[in-house]
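A protein chain is absent from this complex, but the other protein chains hold their places.
The first chain written gets the first letter, and so on, giving A and B; residue counts start at 1 in each chain.
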Amino acid sequence: MRHCMSPLDFSVDELDQLMGLAADIEENPDKYSHACDGKRLATCFYEPSTRTRLSFESAMLRLGGQTLGFASADSSSASKGESVSDTLRIISGYADICAIRHPKEGAPLVASLHSGIPVINAGDGGHAHPTQTLADLYTIKSLKGRLDHFTIGLCGDLKFGRTVHSLISALVRYEGVHFVLISPEELKLPSYIREDVLEKNGATYEETESLEDAMPKLDVLYMTRVQRERFFNEDDYVRLKDRYILDNDKMKLGREDMIVMHPLPRVNEISVEVDDDPRAQYFTQAKKAVFIRMALILTLLGIQVDKNIPQPTNNPSSEKGGEKC
Amino acid sequence: MRHCMSPLDFSVDELDQLMGLAADIEENPDKYSHACDGKRLATCFYEPSTRTRLSFESAMLRLGGQTLGFASADSSSASKGESVSDTLRIISGYADICAIRHPKEGAPLVASLHSGIPVINAGDGGHAHPTQTLADLYTIKSLKGRLDHFTIGLCGDLKFGRTVHSLISALVRYEGVHFVLISPEELKLPSYIREDVLEKNGATYEETESLEDAMPKLDVLYMTRVQRERFFNEDDYVRLKDRYILDNDKMKLGREDMIVMHPLPRVNEISVEVDDDPRAQYFTQAKKAVFIRMALILTLLGIQVDKNIPQPTNNPSSEKGGEKC
Partner (left out) sequence: MRHCMSPLDFSVDELDQLMGLAADIEENPDKYSHACDGKRLATCFYEPSTRTRLSFESAMLRLGGQTLGFASADSSSASKGESVSDTLRIISGYADICAIRHPKEGAPLVASLHSGIPVINAGDGGHAHPTQTLADLYTIKSLKGRLDHFTIGLCGDLKFGRTVHSLISALVRYEGVHFVLISPEELKLPSYIREDVLEKNGATYEETESLEDAMPKLDVLYMTRVQRERFFNEDDYVRLKDRYILDNDKMKLGREDMIVMHPLPRVNEISVEVDDDPRAQYFTQAKKAVFIRMALILTLLGIQVDKNIPQPTNNPSSEKGGEKC
């Protein structure tokens, strides 16, 4: 049995297969509409996250499966002192696969240790959110046609942004990806990611404080939120925040075939006027996230609908299986 | 694509068709039990309302569809500062149709502007709750056989009662409906409804403080809650509240073929002893609400099960489509 704890659980070849499967599902949804008949997905959300939870539920329902679960820790047995491990062991008797979100790093991994069913990490604190990264990769592959030889700008809070760190770790495995790191000095990418991930893997990158300067170079612009509470003082926040708001003026500096992504929710870091620009693809990204989650559910359940569409094995001990994070 | 924001979205002819469809569903539920196979309804409730939410979910499940959603704003992304418009745009990627309840007037309309799927207003503050009104109309039509030429008594809080205002606006479009407005002076129907809705449409009405006096005249008695907090002082509340409690004594003054309705929840404005009276139809009303919601879902999704049962078009720009509120 295989779990999904980190996007690096899958080898590059496996990721290719997973995205190929997602693409086939997106093109031929009817072929998969009964793939999970009689199967149940449990969504165990110890921390609310409507988008992620509903995306998983939509994925399972589109596969013909059913869902059950809880949307916050209040309504779970956690309040009675039960361990996550016990809860998951019990849930194993109720469902066939489980997506778990937890504020504590490592909780999904602990949960998976005694689980009788595949466990998907749907976000554990600042640690990982692998299906967000899978969705990001699938969106780029799907819209740009490739995951290698392109320039991606990562803009905003690169210091604390979990999705950005995770996306970088996933992209350095592909050839020729050039990173433009756009952030205020205070929110620069931590050195352990620069050195241990980017440099160690021989990836090229540049750092800048100016979104305007970066724009013309980018094939992909990945925006993130700049949270007020990350700044040491209000003055710095007020001074800097506007520089990282994407609006139509800044969009004019970008290439015609650039795409703009955002993990969402967006607060005001992308002006709503940008929504109508055909390069704005963040809502498409949210839509595509459902298809990669469908592919993941099928893979972890070991359900192959079409023998002509290769997919990763759900046996982690096989030679094709990637290592756990 | 067509949304449902107000009961006046539908012309009188369209309402007839919608109620005809609801009646056919009520009589032949099996015919419709797979009409929405593979479709998903999102229930986005920014404010809790068990009855309305479960009624929508029951409606979708009876059509063979599935549901997903959230039951309160706490467990939604609203807490992260996301706009309703963004949320709905993302939900468009998860579901095929959406019912939204929001404490803020106009929020469902804003949500519908960028939505990729039909949006149903399931209540927005004191503004509108169109499916309640549709359910009220369908109940009267279904139990009395007509929506014209009858006398309806509206009793209780006519000043703030959203359902009452909405029902009046819907009923003035039919001929020969006579309104008996029963309320304490403090909670009388506002003049803008009396003048702009009743009088402007040539409807006849009378006002009274006495439920007893009104009883013998009524074909339909529509009760509403008299909330303590609506009164300026406790004395007035205590003095008045009992006069508007429906009990068996007052029921004796009513006609044999009268029906009693109530949007529910009922607190104490209808004594439980009345429940056994065959004229008490408020629970039937709640039951019938499911069928009109089923008809609405089918209509907005543009699904026609039986070509012999006419239904409104889901194309708002067609000549049959009604105007938005």
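Everything below uses one rule, namely that a residue touches a chain if its C-beta (ideal position, glycine included) is under 8 Å from a C-beta of that chain, and two chains touch if they have at least 3 such contacts.
None of the values given here were measured: they were computed from a predicted structure.
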Among A:I91, A:M215 or A:L264, the residue in touch with the chain that has been omitted: A:I91
Selected residue (touches chain absent from view) among B:V12, B:L113 or B:V267: B:V267
Residue touching the undisplayed chain, where the options are B:M1, B:L61 or B:L240: B:L61
Residues of subunit B (touch criterion as defined above) contacting the omitted chain: 33, 48-51, 54-55, 57-58, 61-62, 67, 71-72, 264-267, 272, 275, 283, 286-287, 289-290
For subunit A, the residues touching the chain missing from this view: 38, 40, 42, 66, 68-71, 74-77, 79-82, 85-87, 89-95, 114
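Throughout what follows, only the chains that are shown with their structure count from here on.
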Magnitude of the superposing rotation for subunit A and subunit B (Cα, nearest 5°): 120
Whole-Å gap separating subunit A and subunit B, where each centre is the average of the chain's CA atoms: 41
